[in-house]
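Every protein chain but one is kept in place in this view of the complex.
For reference, chains read A, B and C in written order, and residue numbers begin at 1 within each chain.
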Amino acid sequence: MSVQSTIRLASIAFAAAGAAVAALFLIGPSAHAADKIDPAADAKAFQKYFTDKFPQLKLKDFVNGPYSMNEDMRKQWEEKEEFPPYEFALEAGKEMFTKPFKNGKTYADCFPNGGIGIRQNYPYFDQKEGKVVTLELALNQCREANGEAPISYVKDDMAALTAYMAYTSRGKPFDIKIPDDPRALQAFEDGKRYFYTRRGQLNFSCASCHVQNAGQRIRAETLAPALGILNAMPIYRSEWGSMGTTSRRFVTCNIQTRGVPLEPQSDEYRNLEYYLSYVSNGLPISGPGARP
Amino acid sequence: MASTIRVRATLNGDTTEVQALIQHPMDSGFVKDSKGAIIPAHFIQQLTFECNGKSVFLCDWGTAVSKDPYVKFSFKGASKGDELKISWVDNKGASDSLTSKIQ
Amino acid sequence: MSLFQIKSIRIKLLRVKASIATLALAASASALLLPAVHAAATEADFTAAYAAAEAANKEAGALRDQWTTTKTELDAAKKAADSGNFDQAVASAKEAEALAKASIDQATSEKDAWKALAIH
Partner (left out) sequence: MTSTNHGFSATRRTVLKGAATVALIGLGNLPFDTMPALAAANDKWPEDAFKQKNEADAIKSLYGKAAEASDKVKLDAPEIAENGAVVPISVTTTLDNVTSISLFVADNPNALAASYQIPPGTLPSVANRLKMAKTSNVTAIVEAGGKLYSATREVKVTVGGCGG
């Protein structure tokens, strides 16, 4: 369905929503009870939307984003993967991961199983802190717990660390859990709302591109489907000529719709990552990834 | 400092396939930085591969070779354990080299 | 599958620009009516217009939906004011205010509009 029809659809929806909002006020709160937050149902519906839209793809193919959408691009990707550009970041990440802090400890001491093969469990809902903790946040929390200064969420060091941790989890299916805690359900819902909310002067939401127009082109870029889009994180983009973390990807996507980005790892971004990862449960980790 | 050269040389039959990836900015001199100043040209000009003292491949590169350059070729006449010497020099005179055993 | 989707984005931009234009028009029309004859804008006019735009943009910030173009216009307004061109400065400040107001409208209407397109 081309972008024009989306916009016509969106503007109709715009008007319809206005009417719906008005109707809602008339009916009153009872309508809200109907909107029970049901992540499992959402995940099933989300995955069904994409397997219906791309019947020729198996679930695990979605983790290769645009390369499962276009044969010519897939060939270029396979040639890059022979000796991928993220090779250096991977080695730097491994070295950093085992280099002790000033107090002698290392990242491995902060993570279950020494941080090896656990990426698929992140982000998780920390019931003590009452918020979503992503892999990037956990790495900085580990640094601070060991008296080290936190590092930037969008720069190479964070990308190298998360690249190495993702690499040790390659092939393991995403396994995001939502504990029976109303705050966790709300975080999931907030992430979902952010994902579908239109923002920026171009008035696009994440869904405008990665759901309604997955597989289509916008200028030169082939839009990756939202299903499995975080499985390849962190990614080395030829566009950037360097590695990029999930935080960097969220920030740049905002800017491209002319929306002012939020602080990396702010609540909205972490909840968004929580939602997007949960609905991709079962799909294998394929990070670090190489992208256009 | 760890070498900038990553190489895989694998022997199958009598042919050795060589893949090399080199960490280098390969600035073409046509690109501007965020403040609008031209980033000066800084790229690898020549990359050589030698095995058992004989040149097996020689690359002359210009400003159109991608960042962190990659090259793949194959050659005959080597055996497992032989040493492959890879070295590059760039337009600023910097250089690096690495010797790796054929697997 | 059309290679470029530029025309669809241009429609998008035109539609959004049209809505801003009408807003900006309304805003500037009201400004014109006030002073009987069109006197050159003064620094005071600029300060007032700039403050209004900044306030609107701050409100958009609270709704977590500022637009990058609002800030560009605010910077342009300040730059024009610094060089003493208050007519241009006020115009840019008005445009910034219009953009900020448009982003507030977007955030408010999206509060529930998103549900219509959500997969659930």
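FYI, a residue touches a chain if its C-beta (ideal position, glycine included) is under 8 Å from a C-beta of that chain, and two chains touch if they have at least 3 such contacts.
Worth saying up front: this structure is predicted, and the values here are computed from it rather than measured.
Participant: So one chain is hidden, and I want to know which residue out of B:8, B:42 or B:67 touches that hidden chain in the complete assembly.
Facilitator: With B:8, B:42 or B:67 as choices, the missing chain is touched by B:67.
Participant: Using the touch definition from the top, which of A:39, A:85, A:191 or A:264 touches the missing chain?
Facilitator: A:85
Participant: From the listed residues B:50, B:83 or B:96, report the one that touches the chain absent from this view.
Facilitator: Checking the options B:50, B:83 or B:96, the one contacting the hidden chain is B:50.
Participant: Since one chain isn't shown, list which residues of chain A touch it in the complete complex.
Facilitator: Those residues of chain A that touch the unshown chain are 66, 72-73, 75-77, 79-80, 85, 202, 204, 209, 218-221, 223, 238-239, 241, 255-258, 292.
Participant: State which residues belonging to chain B touch the missing partner chain.
Facilitator: So the residues of chain B touching the unseen chain are 15, 26, 28, 30, 45-46, 48, 50, 53-67, 69-77.
Note that in this section only the chains that are shown with their structure count from here on.
Participant: Show me the overlap between the contact partners of chain A and those of chain C.
Facilitator: Intersection of chain A and chain C contact lists gives nothing.
Participant: Let me spell it out: compute each chain's centre from its C-alpha atoms, then which one is farthest from chain B's centre?
Facilitator: Of all chains, C has its centre farthest from that of chain B.
Participant: Whole-Å distance, chain B centre to chain C centre, using C-alpha means?
Facilitator: Going by mean C-alpha positions, chain B sits 52 Å from chain C.
Participant: Cα centroid separation between chain A and chain B, in whole Å?
Facilitator: Spacing between the chain centres: roughly 35 Å.
Participant: Touching chain B in the complex: which residues of chain A?
Facilitator: 82-83, 85, 87-88, 91, 241
Participant: For chain C, which residues are in contact with chain A within the complex?
Facilitator: Residues of chain C touching chain A: 1-9, 11-13, 15-16, 61, 64-71, 99, 102-103, 106-107, 109-120.
Participant: Of all residues in chain B, which touch chain A in the complex?
Facilitator: Contacts found on chain B: 2, 6, 8, 19-21, 23, 67-68, 70, 72.
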